[in-house]
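For this view, one protein chain was removed and the others were kept in their places.
A, B and C label the chains in the order they appear, each numbered from 1.
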Amino acid sequence: MTDQHATPGRSPHAPLITGGVVPPLCTPLTPDRELDVDSLERLVAHLVTAGVHGLFVGGSTGEAAYLPDALRRQALDVVVGTVAGQLPVLAGVVDMSTPRVVEHARAAAALGADALVATAPFYSPTHPVEILGHFRTIRAAVDLPLIGYDIPSAVHTKLAAATVAELAADATLAGLKDSSGDLDGLRDVLELVAGIDGFRVFSGSETVADLGLRCGAAGVVPGLGNVDPHGYVRLYDAAVAGDWDEALRQQRRLHTLFDLIRVAPTDRMGRYSSAIGAFKAALMLRGVIRYPTTSLPMIPLEAAEIEAVGKHLAAADLPVSTQ
Amino acid sequence: MTDQHATPGRSPHAPLITGGVVPPLCTPLTPDRELDVDSLERLVAHLVTAGVHGLFVGGSTGEAAYLPDALRRQALDVVVGTVAGQLPVLAGVVDMSTPRVVEHARAAAALGADALVATAPFYSPTHPVEILGHFRTIRAAVDLPLIGYDIPSAVHTKLAAATVAELAADATLAGLKDSSGDLDGLRDVLELVAGIDGFRVFSGSETVADLGLRCGAAGVVPGLGNVDPHGYVRLYDAAVAGDWDEALRQQRRLHTLFDLIRVAPTDRMGRYSSAIGAFKAALMLRGVIRYPTTSLPMIPLEAAEIEAVGKHLAAADLPVSTQ
Amino acid sequence: MTDQHATPGRSPHAPLITGGVVPPLCTPLTPDRELDVDSLERLVAHLVTAGVHGLFVGGSTGEAAYLPDALRRQALDVVVGTVAGQLPVLAGVVDMSTPRVVEHARAAAALGADALVATAPFYSPTHPVEILGHFRTIRAAVDLPLIGYDIPSAVHTKLAAATVAELAADATLAGLKDSSGDLDGLRDVLELVAGIDGFRVFSGSETVADLGLRCGAAGVVPGLGNVDPHGYVRLYDAAVAGDWDEALRQQRRLHTLFDLIRVAPTDRMGRYSSAIGAFKAALMLRGVIRYPTTSLPMIPLEAAEIEAVGKHLAAADLPVSTQ
Partner (left out) sequence: MTDQHATPGRSPHAPLITGGVVPPLCTPLTPDRELDVDSLERLVAHLVTAGVHGLFVGGSTGEAAYLPDALRRQALDVVVGTVAGQLPVLAGVVDMSTPRVVEHARAAAALGADALVATAPFYSPTHPVEILGHFRTIRAAVDLPLIGYDIPSAVHTKLAAATVAELAADATLAGLKDSSGDLDGLRDVLELVAGIDGFRVFSGSETVADLGLRCGAAGVVPGLGNVDPHGYVRLYDAAVAGDWDEALRQQRRLHTLFDLIRVAPTDRMGRYSSAIGAFKAALMLRGVIRYPTTSLPMIPLEAAEIEAVGKHLAAADLPVSTQ
């Protein structure tokens, strides 16, 4: 199928995705809700400099559910071009069902993604047998490592451990991004895939990342990693070194920082709006991106709420731009 | 409102959507899963001849969650061209959030749709205030009547009656397609919109269509209406005539026919696969479409299951093609 | 097993439960939350005089989930004694699982109930096979007609139509009380039990009672029937006479009256608190019961909210006591 090495804009020597901190990138927007290319380039540099191990473009944190296809693809193109093979780039190919996902997958491969991240089908009711067919069809259509994305809060289906294990065993899936919050289930998966060489599990949590690593996850994909990549790198390094007390300290600090997603009241906006708004406000205050703009129909943070985000950053000793 | 008359490919005299039977069209596919244009044209003719009052392209029955954009648009284009202004064409613009939906809406308007049908946002968690903004943004972007699509089984959010009423009052929504199965909630909506001129409610149910009409719905959008449009037209005509006993008889007959969606066992495929598969098999057996092919990852019906569909048709006295 | 005819306090000639209006009785409490016996006797008289066809003690409207066993049993005893065989008395035997339900069932039989109403097991996860065993065990333990109670909002399991049909076919269940709001499912049940003599389906809805009867339900069990039994009797009589337009008019009037459950804001109490509180306030205002007291931890209505209940009564032309 796709000869990945011939893909323009992609290094022939992109490292393998072996784990580590893989932030799901925010998608900086201009006030007109076009892609803010300069800001995205700065965000990539901010993360690479902090020592993260990969980048995930097109996840929930990246507003993938909102962005039109052209914007999704432009963002991926900018990231692949900016990172220039220094780090692997994972591309989310989130859509309702197989043929639509395959289209995104082909586009992502053409743009130079190193791996694909896909959920189970959603919207129309699905079935375990159909979920198997879904991932196998994607894998057969595009020759890139495929990572299953378990996010029941969005998809309203849990990827069963047995399903993941079956798809790992036949090499359909190269990994799992677990955003279910279910560490018990994560352990079931890890036990079932223990003998499968190279299969990698990533925890999608901001606040139990240390526990995921403790259970045997290879890496973490925290949205808050946009704001404080150094914190997650320290957490990950401590875990790799077996210094679980230090990992816990880092996690506690990040848990406290994560309260910035609650700066807006829940009668004015949903928690997702306030989380994405707070991440972007924090990146603006840190001098990384230019605007806090989020996609419609999310509600923007008010000035006082953005100020409150700044206080969370200060409390975490994160430098704020003085521009 | 819109100047519909300038839209290319659309009759200047398309009737207003006032109610009646508006089947959500199946999307006939070739064995390669391309659009089977001839079959779609025959399906339109089959429905128009039966006396339906409008056509809905791009709903769940039409596999909208599966079809790539190009295929969705081609199907709408074929239907608009075939129906040639004889009946209004409603276009589903189902996607995860506002900017993506607006893209579909613009495409549908350009292709000559007479109205748009949109759900609340899904995938990323949403909020009542954001739902209001979602529909208002779509309405402001594309000047066509906008119908809210309440399908909690897919969207995992119920469109609250108060939300619908607020969006009806400010003319954002021109109608509601209720596929929630919640007739109590339907009554709440109907009571709240009683004073709003021109607002139309459609029931999306195959099996309680008579009850929806009894409550004051203007029309019905039954997937089974592909297979037996005459049956739903008789049901609707009886309701309009106030002959509720006849409406009940028609509904009972259709309720029995609807069992054809259960020809396949639930351990082999999901109920959605078997329903779409059965509708398409029935249309093939009736000589309307050529293939029973459904989108991936749906599981195809086996020969014996297709035969069982034929028995359901025979039991309902529906003629089967002898070709 | 139980020789029902020997049960003290019960007429040997209690009519069979064939359908009609069967209100789920409120349980009047004193300010100390003891049973207010006089008020309960007046409530029974109020309902009997209005022409209802049976009484249901121990349902959700009766605060069954709150009442200690002694209070539950005292209430049933008072009702059986007061009604004195004029009408059948159905006893709710709601509890988490089979052995606990059997205890309630034995107590209810000893007190002279004419039939039992039981849900599927809840709290601990259950399974279709276990649900079958549950009802069969209850039926074998106590020789009274057993009615299945389908209330997924409380039990978090839907009684599948196939389960009901299987339990109807082997004479475990004599009927179904459907409080699921799912008229589509109700139709499935009615179709499956069509050939089973004597099986009765009751709709538990206040606001789609007419539709349930239209589908073939034998009776209705509306909580609002405490407040306005005459309204539901008129609705039922119209349905029996085949005057569906009159049934619809009665239902619309009752739908409007039912808004009294919304007199309290949802940030101050749950909707269940405000519904039970409003029913009791209405009965107090109508001179039927003495106090509006509800069980802990329900929040009491404030004076202004009780006044608002009075306005709903006045708008429905329901006489208010001038005492």
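Keep this in mind: a contact is a pair of C-beta atoms (placed from the backbone, for glycine too) under 8 Å apart; a residue touches a chain by one contact, two chains touch by 3 or more.
The model shown is predicted, which means the values in this text are computed figures rather than measured ones.
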Touch partners, limited to displayed chains, of the chain removed from view: A, C
Residue among C:P31, C:G242 or C:G270 touching the omitted chain: C:G270
Identified contact with the non-displayed chain, of C:V142, C:L183, C:M298 or C:L313: C:M298
Hidden partner chain, touching residue among C:V94, C:A165, C:L235 or C:I289: C:V94
Where the missing chain touches subunit A, by residue: 181-184, 187, 191, 205, 207-208, 210-211, 214-215, 242, 244-245, 248, 252, 255-256
Residues belonging to subunit C that touch the chain removed from view: 33, 60, 63, 65-69, 71, 94, 96-100, 103, 121-127, 129-134, 137, 153-156, 266, 268-273, 295-299
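Assume only the chains that are shown with their structure count from here on.
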Touch-based graph of the chains, sorted into line, ring, star, complete or other: line
Chain nearest the overall Cα centroid: B
Rounded Å distance between subunit A and subunit C, as computed from the means of their C-alpha atoms: 51
Numbers and ranges of subunit B residues touching at least 2 other chains: none
